[in-house]
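Encoded as structure tokens, the structure appears first; notes follow it.
Here the complex is missing a single protein chain, while all its other protein chains stay put.
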Amino acid sequence: MNNLWILNMGFVALLVGIGLYCLLTMKNTVKLLIGIEIIAKGVTLALVASGYARENLMVAQSLAITVIVVDVAVIATALALIININRHTKSLDVRKLTKLKG
Amino acid sequence: MHLFLLIGLLAFSILAILSRDLLKSAISLAVASIFLALVFFRMNAVYAGVFELSVVAGLITVLFITAITLTRGDGDVAESRGHRIVFPLFFLALAVVDLLVMKKLLGQIPAIQGSESGTFSQVLWNQRTFDLVGQVGAISAGVLAVLALFRRDDRHGNAASDGGDTGGRHE
Amino acid sequence: MLFLFIIVPLVLAGLLPLLGKVSKRLLPDLLASAAMLFLLVLAVFSARPLIADGGIIQQAFWFGAPLNIRLLLDGFSLFMLFTISLVSFAVTIYSINYMEHYGAKANYYALLLAMIAGMNGLVLSGDLFTLYVFLEVAAIASYALVAFGRGHDELEASFKYLMLSAVASAFVLLSIAVIFGVTGGVSFGAVAQGLKTLNIKYVVGFCSGLFLAGFGLKAALVPFHSWLPDAHPSAPAPISAMLSGVLIKVSGVYAMTRIFLGVFGLTPALTTVLTVMGIVSIFVGALAALGQNDIKRMLAYSSISQIGYVVLAFGIGTPLGILAGLFHLFNHALFKSLLFLNAGAVEQSTGTRSLDKMGGLAKVMPLTAVTSAIGSLAIAGVPPLNGFWSKLLIIIALVQAKMHVLAALAVLGSVITLWYYLVLQHQAFFGKLNEAWQGVKEAPFWMSAATVLLALLCIVTGLAFPFVIQSWLQPAADVLGKGVGVALNFIGF
Partner (left out) sequence: MNPQNLLIPVLLPLLLALFSFLLPRGIKRLREIVSVLGAALFVYVAVSFFGGKETMLTLPWLGHGIDFELRLYQFSQFILLAVSGFTFLIVLYSTVRMAGNPRLREYYGYLFLTAAMSAGAVLANNFVPLVFFWEGLLITLYALITIGGKGSHRTAVKAFLIGGFCDFCMILGIAILWSQTGTLRLSDISVVPQGLTAVSFYLMMIGAVAKAGSMPFHTWIPDAAVDAPVAVMAFIPAALEKLLGIYMLSRICLDIFRLEVNSTPALVLMTLGALTIVLAVFMALIQKDLKKLLSFHAVSQVGYMMLGIGTAIPIGIAGGIFHMINHAMYKSGLFLAAGSVEQQAGTTELKKLGGLARSMPLTALGFIVCAAAISGIWPLNGFVSKEMVFHGSYETGYTIFTIAAWLGAILTFASFLKAGHSVFFGPRGLETAAVKESRSPIYIPILVLAALCVLFGVYNALPLRLFIQPILAGHAAPGEHLDFTAHALAVFNPIALISMGCLLIAFALHVFGFRRGGNKAYLASEPIHRLPVLRTLYDLAEARVFDLYEQGIKGLQAFSRFLFRFVDRPIDAFFEKFVVQIGRAATGALKAVHNGLYANYLAWAIGGLVIIVWAIGALTR
């Protein structure tokens, strides 16, 4: 099953890659968060695929579930931050967040 | 079949990024999640699939949509149109590198058989208990974070409605 | 017993928001401080005998029933536990006065406790994945704590911190996934065992790179440091102290060191990359600090620089280098938290963080000025304070390892450090008293108590450094010095 693992990992790389592309080029903070989500998807896929390849699927699934739960907490915090920021700047533009510099 | 599911996952992810409307993005993300869940089902990872479906496609999408509606109106940010040209180029380059490197890098790993034992719940409860504690921690940290960020303003002393309490940086 | 390190702060973190409804200040103050003191005592007295003959694995109990949780404790993790408990105790008693004007104390303490639970869990875990989970617990709590003031600066800093940190977590997790796919396990022992039998240098190198980027971002090594000068100054002072003093070390340096030295084994390639990153961080941090006008931002850049020293020392990989790195890590935890707490006291009294506007504060805040002078001298490496000894050890280790150029650069970096701390001290505390601060008062009791405690520790550690090294550092250095061997002993994990 090694080939399937490589195929999966290839798609993981693509997902992470487009996630990073989103983070690098997009301006909307919510969009950035979606980029993070896509990276997280890639990572979950990587874990399950690795478990499948090593016939260690049960451990892999529990790891994946943990990742998902942690991810929810991160996303919730991030969205709370974004809503708070929106109250201050009346905008979702990440480029307006450049007050701290130097 | 597996390949098609993966391509579907990728396609909806790309859609989620490139779509100009945030709501469409969020929904595309949910669809991508469904595809990922299907991939999991195909790999017999039923529990992970169910979780992906319910939590990511469900809960996270709800969170996103709530946030988007809360910030809508003043939240429209025009993404540049350059993405239509830049992104395909980027994606192509990424895919080429991926194809070249991944096989070479991971191909050398010999296949060893794992020693799977027990059912899912046994594994989760008996081997990964510590992770569960971590999960509890992460959830409570997340809840506390949200509570802290949406707390009612009960500070006293200097009235700071607009972050004025850190002083020095307001020159 | 070790499980208490995680469960006590975690349970208390869950209870505090409820208790906060009953008593807004007294109860949270009391409970949080008591919990920290308890953990400190636990770390010093109870956990220490456990590692009398090397590391142990302890099964956790929950009301008498055994749980399937195995905690790993050896010299290194005990040392980190001690450092965490010490700094967090000082920070908690400092918060009693400082957090008054922020409000929502119960919530604040709950987050702080969650962060500490996360760090303790990270340190006690013997498994790559568990390490990641607790890393995230500490990180999530720290995002909220950075943004606790909810001003524009805080939110902006917190957001950037979160977004960069999330990427770092993804890198770490990807690496774990690959390692899992290669070896079929995630515990230290299984991974070390698996990697030993396989000959896949490039995959391991790739994973090391991912880990280095991920943990390097948590530790704020150049070029992954960019979030730190925003996040650390924006947070409330005790949290700045906590982040700079402990969090970047636990979630960055500890995790990195544990994996590279204890699981992967230090390769020449890693040594080169680590030392170069260390030296670059030292200089970028120091030079950037030199140009700062915001006192906390200067301290934040200085943290980057000092972390550079720690990583440089670990990168050498010799026993002396490891010892020096550990010692500097501990010392930096002491004096950087001290300096951040003092900066907080100044900010609270004067309402500004701008060095230009300060001046002559020694006259109105003598205690703060003195403790801050001790901290500054210690971090700049003036004998006989603790910073001097650890930097000296680092330089000796570099010379021993025949890295003469790096040694010279490390000395140069230390000169720049002295320079900007003199600037800081001079502009803030000496010279003519700014008219506006005529009525400024010394920091309140608990704040002063925390800073005095840390300042005394700086002096004591400096004077009695052989004792500190003997009793706390040597066991930790021994563990790291044994390299992968230690992880292999825990194979039955």
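General observations
The chains carry the letters A, B and C, assigned in the order they are written, with residues numbered from 1 in each.
Following the convention adopted for this analysis, a residue touches a chain if its C-beta (ideal position, glycine included) is under 8 Å from a C-beta of that chain, and two chains touch if they have at least 3 such contacts.
Owing to the predicted nature of the structure, the values given are computational and were not obtained by experimental measurement.
Within the entire complex, contacts from the absent chain reach the displayed chains A, C. Across the entire complex, the residue among C:226, C:434 or C:474 in touch with the chain not shown is C:226.
Within the set C:26, C:41 or C:269, the residue that contacts the chain not displayed is C:269.
Of the options C:148, C:171 or C:472, the residue whose C-beta touches the omitted chain is C:171. Interface note: of C:27, C:213 or C:396, the residue touching the hidden chain in the full complex is C:213. Take chain A: the residues that touch the chain left off the picture are 20, 23-25, 32, 94-95, 97-102.
Seen across the whole complex, the unshown chain contacts chain C at 159-160, 163-164, 167-168, 171, 201-202, 205-206, 208-210, 212-213, 216-217, 222-224, 226-227, 229-230, 267-270, 272-273, 277, 284, 287-288, 290-291, 416, 464, 466-467, 470.
Basically, only the chains that are shown with their structure count from here on.
With chains as nodes and touching pairs as edges, the resulting graph is complete, every pair of chains being joined. Ranked by C-beta contact pairs, the top interface belongs to chains A-B.
Centre to centre, using the average C-alpha position, chain A and chain C are separated by 26 Å. The mean-CA centres of chain A and chain B are about 4 angstrom from one another, to the nearest whole unit. Looking at chain A, residues 5, 9, 19, 49, 51, 53-54, 56, 59-60, 63, 66, 70, 73-74, 77, 81-82, 84, 88, 99-100 sit in touch with two or more other chains.
Among the residues of chain C, those in touch with two or more other chains are 129, 133, 136-137, 140, 143-144, 147, 150-153, 155, 178, 181, 184, 234.
Every residue of chain C that touches chain B in the complex is listed here, in rising order: 6-7, 10, 13-14, 17, 67-71, 100-104, 107-108, 110-111, 114-115, 117-118, 121, 125, 127, 129-130, 133-134, 136-137, 140-141, 143-145, 147-155, 178, 181-182, 184, 198, 200, 202-203, 206, 234, 294-295, 347, 350-354, 357. Within the complex, the chain C residues that touch chain A are 129, 133, 136-137, 140, 143-144, 147, 150-153, 155-160, 162-163, 166-167, 169-170, 173-174, 176-178, 180-181, 184-186, 229-230, 233-234, 291-292, 297. Remark: chain A residues 5, 9, 12, 16, 19-20, 23, 29, 32, 36, 39-40, 42-43, 46-47, 49-51, 53-54, 56, 59-60, 63, 66-67, 70, 73-74, 77-78, 81-82, 84-85, 88-89, 97, 99-100, 102 touch chain C in the complex.
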